[in-house]
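The full complex has more chains than appear here; those shown keep their coordinates.
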């Protein structure tokens, strides 16, 4: 089934084959970008950002420009007709004439899903509240594929705020669909993965899950360490925060027992959960991850607009 | 007379022949856009929006991109040198170097007119306060031409807030210049077309005008129904508002006695003055109208920059 004309709202709207298609095309473009430098000539990407997110917006815009296309849009809602009482449905029915493909970021969960029901051009969810952010998950996947060769039989540690972290939930669900995955979920007790999500995954997929509050004891067995920010205000009391915060900071010291080929990722921006001394460690690939995110978005744009149709 | 290098501030700056030129070119582009996809290559459109208007801005930007040109600009005044005390004249003398054609939106009436006196490149008024908005009028005209074949001998109903509605005033004045036009002006008594405007039209043009507060009784004779928003705060008292508001909402029910080929337009955004059940009625063409607005802007840009010169 072709991806041409499809909307991408939830990473799990895509089959594993479709994800592979996007990731593989992303890596092909990455290895030879000039071959794709004009394939979107004459196409317009519309960026509808009802909530500011410079990084996501610029990554998409860079992707479209690097395919030879053009961009237009807005970067925060304050300049739109929302305040005049217009519905999302009406807005999208107008906006979809301005562009050949749309990315929508919205503070309200479900808004991109609703919008996609009215859009006559492909619409990509660029993040909706604490809900979905499919191109972050695709970014994570292309990075794993690039550095690990295959997404298979990996021991994946997700570390930090696993309760509120949208990125982590999406990644966890999507990785569960791959063969032989084992998860180590590392967080303070208050910030564990929601019970219903853990249950859903254990019921539907053949995975192993270990929950712990200690990163260091598991370090030697981890293939992929996925770090996320812990916001101080998520803790119930200051004492807990002070006690725990250092456990969730990776530094060179803690990496001494880690595998040589362990991969450290982070959706960025980081605050202090990865020490700067890790930046020069060959295992820290979070900046490469951000770069690969451009290429996976190029692939997605190329496939949804139909300028490339993988058979 | 060629439109090359001209400014467009007021729709009535254009002769009927010039309007026809723009509208006809817009329809030609609409029917074969790929033939025009590169005619503005190397040209830059500057969007100077001293007041936010995402819809108008993006429509212009899409138009320029679809002609193969580029865009730059700003979407609200807060980021400009206005606050440093610079005059519009000075600003424009700098800005007109950055682009080959400018669109200016400004909260102050007359600002685009003033700016055009200093601009060395064509300047289009993208809306100035409650004053003029010529490309909305051109959008209305291209839609009428497209669906009616000719702008001639039409019974046009303008419905809603006819006192403050800039769009309606422009359209009324411009349509009056065409042959055989009859107007039914439908509004609450408090929101009638300003007396001076009505008089000006009756004195200068050979038209018929009927004023009424009732949409339904006139429905069967209307060729074009142009709906606009009524803002609650325009009413003098709550009681009037409650009594009248439903009369100015079109729905399927009220359309039962309407002509088969009646055209329903709206400058958008709508709030509730057109019921959603009208969206699927073949007479409701307000979203097509927004789409045609891109093409008429493409035509205007092509003619003002001189990349196309109609003889």
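By letter and in written order, the chains are A and B; residue numbering begins at 1 in each of them.
Just so it is clear, a contact is a pair of C-beta atoms (placed from the backbone, for glycine too) under 8 Å apart; a residue touches a chain by one contact, two chains touch by 3 or more.
None of these values were measured; they are calculated from a predicted model.
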Worksheet item: Since all chains share one sequence and 2 are shown, how many copies form the whole assembly?
Response: 3
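As a convention for this text, only the chains that are shown with their structure count from here on.
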Discussion item. How big is the rotation relating subunit A to subunit B when the fit is done on Cα atoms? Please round to the nearest 5 degrees.
Written reply: 120
Discussion item. Using mean CA coordinates as chain centres, what's the gap between subunit A and subunit B in Å?
Written reply: 41
Item to complete: Under the touch definition given earlier, write down the residues of subunit B that touch subunit A in their complex.
Response: 37, 52-55, 58-59, 61-62, 65-66, 68, 70-71, 75-76, 229, 268-271, 287, 290-291, 294
Fill in: Sites on subunit A touched by subunit B in the complex
42, 44, 46, 70, 72-74, 78-81, 84-86, 90-91, 93-95, 97-99
